[in-house]
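First up is the structure itself, then whatever we jot down about it.
A protein chain is absent from this complex, but the other protein chains hold their places.
Just so it is clear, A, B and C label the chains in written order, and each chain counts residues from 1 on its own.
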Amino acid sequence: MISDSEERLDRMSEECGVFGIFGSNKSGEVQDITYFGLYALQHRGQESAGIAVSDGNAVFCHKGMGLVAEVFDKHQLSRLKGGKAAVGHVRYSTTGDSQFVNAQPLMTRFKRGTMALAHNGNLINTDSLRADLEESGVIFQTSLDTEVIANLIARNMESGLEEALKKVMGLICGSYALLILTENKMVAIRDPLGIRPLALGRLGDSYVVASETCAFDAVGAEYIRDIKPGEIVVVDEKGLRSIQTAAPLNSALCIFEFVYFARTDSTIDGISVYMARKQAGAILASEHPVEADLVIGVPDSGTTAAIGYAEASGIPYGEGFIKNRYVGRTFIQPSQQLREQGVRIKLNALRRIVKGKRLVVIDDSIVRGTTSRKIVEMLRLAGAREVHMRISSPPVRYPCYFGIDINTCDQLIGHSCDVEEICTAIGADSLGYLSREGLMKTVEGSGCGFCQGCFDGEYPVEKKESRKERKKEEDNGPEL
Amino acid sequence: MISDSEERLDRMSEECGVFGIFGSNKSGEVQDITYFGLYALQHRGQESAGIAVSDGNAVFCHKGMGLVAEVFDKHQLSRLKGGKAAVGHVRYSTTGDSQFVNAQPLMTRFKRGTMALAHNGNLINTDSLRADLEESGVIFQTSLDTEVIANLIARNMESGLEEALKKVMGLICGSYALLILTENKMVAIRDPLGIRPLALGRLGDSYVVASETCAFDAVGAEYIRDIKPGEIVVVDEKGLRSIQTAAPLNSALCIFEFVYFARTDSTIDGISVYMARKQAGAILASEHPVEADLVIGVPDSGTTAAIGYAEASGIPYGEGFIKNRYVGRTFIQPSQQLREQGVRIKLNALRRIVKGKRLVVIDDSIVRGTTSRKIVEMLRLAGAREVHMRISSPPVRYPCYFGIDINTCDQLIGHSCDVEEICTAIGADSLGYLSREGLMKTVEGSGCGFCQGCFDGEYPVEKKESRKERKKEEDNGPEL
Amino acid sequence: MISDSEERLDRMSEECGVFGIFGSNKSGEVQDITYFGLYALQHRGQESAGIAVSDGNAVFCHKGMGLVAEVFDKHQLSRLKGGKAAVGHVRYSTTGDSQFVNAQPLMTRFKRGTMALAHNGNLINTDSLRADLEESGVIFQTSLDTEVIANLIARNMESGLEEALKKVMGLICGSYALLILTENKMVAIRDPLGIRPLALGRLGDSYVVASETCAFDAVGAEYIRDIKPGEIVVVDEKGLRSIQTAAPLNSALCIFEFVYFARTDSTIDGISVYMARKQAGAILASEHPVEADLVIGVPDSGTTAAIGYAEASGIPYGEGFIKNRYVGRTFIQPSQQLREQGVRIKLNALRRIVKGKRLVVIDDSIVRGTTSRKIVEMLRLAGAREVHMRISSPPVRYPCYFGIDINTCDQLIGHSCDVEEICTAIGADSLGYLSREGLMKTVEGSGCGFCQGCFDGEYPVEKKESRKERKKEEDNGPEL
Partner (left out) sequence: MISDSEERLDRMSEECGVFGIFGSNKSGEVQDITYFGLYALQHRGQESAGIAVSDGNAVFCHKGMGLVAEVFDKHQLSRLKGGKAAVGHVRYSTTGDSQFVNAQPLMTRFKRGTMALAHNGNLINTDSLRADLEESGVIFQTSLDTEVIANLIARNMESGLEEALKKVMGLICGSYALLILTENKMVAIRDPLGIRPLALGRLGDSYVVASETCAFDAVGAEYIRDIKPGEIVVVDEKGLRSIQTAAPLNSALCIFEFVYFARTDSTIDGISVYMARKQAGAILASEHPVEADLVIGVPDSGTTAAIGYAEASGIPYGEGFIKNRYVGRTFIQPSQQLREQGVRIKLNALRRIVKGKRLVVIDDSIVRGTTSRKIVEMLRLAGAREVHMRISSPPVRYPCYFGIDINTCDQLIGHSCDVEEICTAIGADSLGYLSREGLMKTVEGSGCGFCQGCFDGEYPVEKKESRKERKKEEDNGPEL
C-alpha cells in the first residue's frame, strides 16, 4: 500500500502555478477564464487557490484553502465580475497544516495603489532580504517570499512600477515566475535564469500568461512564445511591452519540469513534455536494455516513458497497475494493521497481466525509495517473475533550492547509496537510471540551459542560506 | 469541450456497487474494511454511499450523499465500531437532483427484526409488484426497487429468512446482486440470470462479498469464487451455506461489465476484464485494420483496448489525450460562449503527438455520438491528418432494462443510424465496431452466458413495463 | 455553570411544531410563508426541519437536520416554488444523535397517490399497532409514530382519505396534532382529547394551520379558531370542511403548554399564554408570600411569572441573570475542571443587583433539580442574602406519555421527594410551588379540560405500554 501522504513525501513537489489575463474579451469574463486556466494547472498545487481581478479602478481578490473547484463556486466567481484583467494562483499541498495567510495572490496596498502578486518559485536570499527589511522596521504577516518581493517593490516605486521591478530583480536571487496585477496593468516576470516556466498567449484581444501551455489549451488560447529569462512583460491598455532586464546568458530551466512536474500536454521553452518523456523512455531502453516480457509504467508519471521504452525495445507495453481515481484529500488512511494485511488504496497491480512475467517497470525518479520498494513488492506478490526498474531520469542526489520540497540530503536515497545499493534497497532484479546525457538529449533544441542541481549539486546561483533552516523558522511562524 | 454531465449522458451508467463482510477479523474492524472495499468500487457509483453494521444484537447504519470519502470521516466510521458484520453500498450519480431517501443500504424493521439491504440491479416487474403491494395497503417512502424487495421479504417470513428469500426470488424479475444484513447473518444473492456480478472472498476468518474482485485486492482479501446465478449464500456464526434456487441454465451476465463498467483489474466469472479489453482491441485490429501512424485510446475506458489494437496491428501505441484528474462534482461548467471558444476542461489533445498523424482512436462504445464527434473534432483541430474511430464493442442499438441508464432508443445513435451514417455524424474518416462474435471471443471460457440486449434487443427475460414510464413517475416522486 | 445539554435534560421538552397553508396567496409563495411560520415555531423543535409542497399534481419535500434557517437557504426554498399548499415541521432536539430518517414531513407513496405527514404528539398504543402491522408484513423505516399512522391510513383508503382518517382515529390512541398534505388537499387533525394545540387562521384567500398562534402573527395571518379536539379539517379547492369525529367530551389539553412549552405571545384554546403565566406568578405570590427585596425570574421561562409575582406582592421586579444569547448547538462544553472553577457559559448572575438582597426567584418547573441547585448556588456566590425559590406550577411527579421527553419517574426529583426535601436538595431558603388549583385558575374560561398527568399520574387515557421500553428499542434502531 502506498498512502497518499507517503507518496507525496516520495515525489518531488512543485510549488505553484500561475495564470493571468489582460484585456477585453468577447469570449468570457476574465475571472471565468482564470478559473479554467487555474483548473488546468491544478496539478501544480492543491493546497490553495485564488484569483485577483482588476476593474480598472481597484483590485479585488478571493482566495481560499483547497482545490480551485472547492475555493470557487458560482457565487464567488460572479462577485469578481466585470474585470478587465485577472491573475490567479494555485499553491502546492504540503503534508503539514494549511495556512490561509500563505494563500496567493498576495494583496497589498501601498503608496501608489494596489498590487496583487502571484508567484511560483523560491528565493534563495530571502533571509538576508528579510533581515534588511526588518532592520528598517518592516513587519511581515506571512512566510511568503512574495511578501518580501512586494515590500521591495513598494520601496522602489519612486520612478514607477517598471523601474521598481528592474531594481527588485537586481536584489532578489532565486526562481520566480511572477505575475503582478495593479489597477491598470498586468506584469509577468521570469527570473534571469528562467528556472520556472512561464508562457505567453493570446485569447481574442486579450493576452494570457501561464505556467504551462496546457492552460492555454484549456481556455482556447493560442500560444505565442515563452517569457524569456530575465524578461518583464507589461500588458496594459496600450498593449504589450517587453523589457529585457539582463542578457539571458546561462538560462537554467528546471529539468524536472520535463521529468515530472509539468503536464504531459504542455510545451515548455519549445520542447513538448510528452516528446521529452517518451524519448527518455526510448533512450533508457538503449542505455539499460533487459530481456523482458512486458513494459509497464508507474501511473501516472511513468506512463509516457514506458510507452517510449516499449516502442524502442520492442517489448510489449501494458498496464500493470490500476490507480484509484477517487483518492482525495479527506480520505481516511488505513491503520498500520490493515496496511500490513495488504490494503491497497491507491494502486492495485493487475495480477493476470503481471503473473509469471519478466517486467520492465518505468518510473520518473526515486526520491526516498519507499514507493519504489512497495511497487516492487506489490508486483512480486502479484506473481511477477522478474522486476527490472528503469528510471527516466538520473539519480536525485542533492536538494533543490528553487521551489521544490526536498529539504535535505538525508532524505535522498540517491545521496548516500549507489545504484546497486538502491537496487538492493528497493528489492528489484535490476535497476537502471537514464544518464544525464540521455536526459539532456530529450530536451535538445530548446536553446536554453537547464538547472540540474538535484543531480550534480551544481546550482546556477550560489546557495547562500539553507532552505531547511528557513523552513524550520517558518514552522514556528505566526499563523497555524 | 466535453463537459462532465454531457459525457455522463454519453456513457452507459452502472447503477451501484456492493460490499459485505461477516466474521471476526483480526486485521481490522468490519466498518473500516467495508469503507476500503467501497472505496475500490467507487467507480460504480458516486452519488451516495452507506455502510450498515451489525453487532449481533442490532443493525446500525450511516449513509449520505457523495463519495465514500465525503460521507464517512473518522468520527462517523468510529461510531460504527465493534460490529461483527457489515454491508455497504455506493450508488451511481444521476444528472438530476440527489435524493437522500434513495441512498442505500435501505434500513427496515419488521416482525422478525432488522434488515439492511444493499442492491445493485434493476427489477423489470417493479410496477406490477408495487401495484400489488399498494393494493394491499403498503406505503412506499422511496423510489427504490429495494423497498419492493424488502416488503416482499417481510411478507414471506413465516418460515424464516431463507425460505422468504427463495419465495421472493420467484416473484421478482430482473437483475440483482443483493446483500442483506440482519442482526446475525449476512446473505448474498445473485439473480438467476447472473446479470450483475457478485464475487465471494475470504479475509482471515471472515467472508467477504463484493461486486468486483478489485475490492478484494483493496482490502487484502482472497478471491474464492463468483456467487452463482440464482444462488443464495448465507453467512452466519455457523459458517457459510449455499442455497441454489434454480438451475443456472441460461445465465446472462451483462457483457457491458467487460466493455466498460468494471474496473480493469477485476475478474468477473473467471474472465479478467483487462484481458478481455485488450483482446477486444486485438480482434478489432484484425476486423477493422487501417493504415495509420498511431493508436490512441480515449481515456480512461479506451486505453486497454488501444494497447491491444496497437500490439496486434503493429502500429505504435501512444497517448493522444490528457485527462484532467481534478474534475469533481462541484466543478463549474463553462458558459456556452466559452465552450464555443474551445474551453477544454476534461480532455486535451496532445498536439505535438497527433499533428500530421493518421490516427486510430479506440473508444469502448458510442451511445449518443456527441462525445465521439467532439473527440474527432478535437483531434482534427490538433492537426490529425486522419481519424479512424474503432469501437471495442458492437453498436448499442437498444435500451437496457437491467440497471443501466439508457432509457429510450431515441437517445441511441446506433438505433437509427447504420455504421456509415454514424461515421459521417461523428466526422471520422472511418469507423469500425467490434463484431458480436469478436466480443464474445474476448469472454470465451467463462462458462456463462451473456446478456447482449443492448446490441440486439433480445433480453434474457421479457420486458413487461417500460423503464421510461416508471422513471417519469419517479420524477414526480415524493422527495426532491 | 449550567450547560446546555444539562439544562435540556432538566427541562421538559416539547416534541414538535407544525405549520400548513392551502390556497392561492397573493402575498407570497406557500413555501416562503411556511418557512416563516416554522421559524416562529422554532422553539418547539431544533433538531430538524422540513417543508412539503404540493403543486396540484405532485408533492415535493425538502428536509434536513438543524434549525429552519440552516436547513433552508434561498436555493432550497426556490426549488419548492409554484406550490398551492404546503405543510412544514420542526422537530425537537434530543441529547442523543440526530437521525435524518426521523425528520418530518414523512413522505409516502401509496395506492391513491402521495401523502406528506407532519405530526406533533405521541401515540401510546404504538407498540401494539406496530406489532399488528408487522404481523401482516409491514416494514418500518423509521421509529416515528407517524409511519404507523401513514400505514394505517393507506390500509383504510377504500372509501377515500376522509373515511380512512375517521377509521384511523378510532385505532390510534395518544396525542396528535397532525397535518396531511396530498396532491390536492391539506388535512388538519387534532386528537379527540386535544392534547396538543392546533389553531386555524386565514391569510388572504388561504387557510393556515399552526401549532401556535405566534406563527400566524409571524406571517401576518388572522386567527380564526382552534381546531377542536377530535376534529378533522379538510381544505381543498372547494374550501374548508370540518368533520367532528367524536364529541369532545373530556378534552385534555396539555397544561404544560401554558407552563413552559408555548411561546409567550401565543393564545391556545382562547387563553393567552402570557396572561396565564403572569397570573400564575400573581397567585404564587398569594400562595407563597415571603418578605424579600427583589423578584427575579430564571430566563427566559420564569420571566413572565416573575413579573406577575412582583406586581402582586409589591416587591420590586428586577433582572437577576443575564443569558448569553449566542449559545448554539456547536458550542464546546467546558471541562469539569473549568466548571468547578466557576466557568459560566449560559447564565451569569448580576452581582451588583443580587448582592445582599433577599431574593424571590421564579422558575416554571423543577424536573431533576440540578438546574435549580446551580441557580441557587450561583446567586449565593453573587452575594444573595436569601434565596426563596418559587415555582409557577405544581411539582412534576410523574412521567408524560404524550410527547414530552420525561421517561421515568426516577429522573423526577418531585417523584421521590416532598417539597421540603427538594428545598434542601436545591439549597434554597424556602421553596413554594403553585397549587394545582392555582394553576387551573390561570386557564379558567378556556372551556376545555386539561391533562395534568405529570402532576398527578392520572392520564386522560390509560397507558398501555411504557414509553421507556419503546425508547430503549428505538435506541437499538436501524439508523444511527
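The rule we apply is simple: a residue touches a chain if its C-beta (ideal position, glycine included) is under 8 Å from a C-beta of that chain, and two chains touch if they have at least 3 such contacts.
If you're wondering where the values come from, they're calculated on a predicted model, not measured in any experiment.
Asker: Where does the absent chain make contact, in terms of the chains shown?
Answerer: A, C
Asker: Looking at the whole complex, which of C:Glu183, C:Asp236 or C:Asp265 touches the chain that is not displayed?
Answerer: C:Asp265
Asker: Thinking of the whole complex, not just what is shown, which of C:Ala58, C:Leu171, C:Leu350 or C:Met440 touches the missing chain?
Answerer: Touches the omitted chain: C:Leu350.
Asker: Among A:Leu41, A:Val90, A:Leu129 or A:Ala150, exactly one should touch the missing chain; which is it?
Answerer: Reading the full complex, the residue touching the unseen chain is A:Ala150.
Asker: If the hidden chain were put back, which of C:Tyr35, C:Tyr401 or C:Tyr433 would touch it?
Answerer: C:Tyr35
Asker: In the full complex, which bits of chain C touch the chain not displayed? Write them out.
Answerer: On the chain C side, contact with the omitted chain comes from 27-28, 32-33, 35-36, 39-40, 42-43, 46, 67-70, 72-74, 77, 203-204, 214, 217-220, 263-265, 267, 272, 274-275, 278, 300, 303-304, 307, 310-311, 316-319, 322, 324-328, 330-332, 334-335, 337-338, 340-345, 348-353.
Asker: Going by the touch rule given at the top, which residues of chain A touch the chain that is not shown?
Answerer: These residues of chain A touch the chain that is not shown: 57-62, 79-80, 97, 100-101, 106-111, 114-116, 131, 134-135, 137-141, 150-151, 154-157, 476-480.
In this section, only the chains that are shown with their structure count from here on.
Asker: Go ahead and note the Å separation of the Cα centroids belonging to chain A and chain B.
Answerer: 36
Asker: By residue number and range, which residues of chain B touch two or more other chains?
Answerer: Chain B, residues with two or more chain partners: not present.
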